[in-house]
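Take a look at this one; I'll ask things after.
Note that this complex is displayed minus one protein chain, with the remaining chains in position.
After this line comes subunit A, so read on.
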Amino acid sequence: KHSVNRPPTPDGAEDQGNEPALQEIINIKLIESGEKERLMELLRERLIECGWKDEMKALCRSYVKKKGRNNVTVDDLVHLITPKGRASVPDSVKAELLQRIRSFLMSAAL
């Protein structure tokens, strides 16, 4: 039984091994077929529906209120909401996306 709760994907390019190369190949396949865009739209829709986007917006707003509008950069906000954002994606959304990617890979392999 595959768990959807994997440890967060590392951002760093430190561990260059076989994994990033595979990720690259899959990414390119997804882009070239147009599937990546469809998946992005689906993800956007789901994250809006479940209120995730509003939650992130609210977090950003309160941070900007605290620091002052002129003292906040996009990088600050990305840093602020990335960990929380990744952690709070609903399991159902993760499962759905993973399922879609899986079916895509299986159809692409044929």
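One rule holds in what follows: a residue touches a chain if its C-beta (ideal position, glycine included) is under 8 Å from a C-beta of that chain, and two chains touch if they have at least 3 such contacts; residues count from 1.
In this text, contacts and distances are computed from a predicted model.
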Exercise for the section: Given the options "Thioredoxin domain containing 16", "Diamine acetyltransferase 2-like", "Pleiotropic regulator 1" or "Ubiquitin carboxyl-terminal hydrolase", say which is the protein name UniProt records for the missing chain. Expected result: "Ubiquitin carboxyl-terminal hydrolase"
Handout entry: Residue touching the undisplayed chain, where the options are A:L43, A:V64 or A:V89
Key = A:V89
Practice task
Please give every residue of subunit A in contact with the chain that is not shown.
Solution key: 11-13, 20, 23-24, 27-28, 31-32, 37, 48-55, 58-59, 62, 69-70, 73-76, 78-79, 87-92
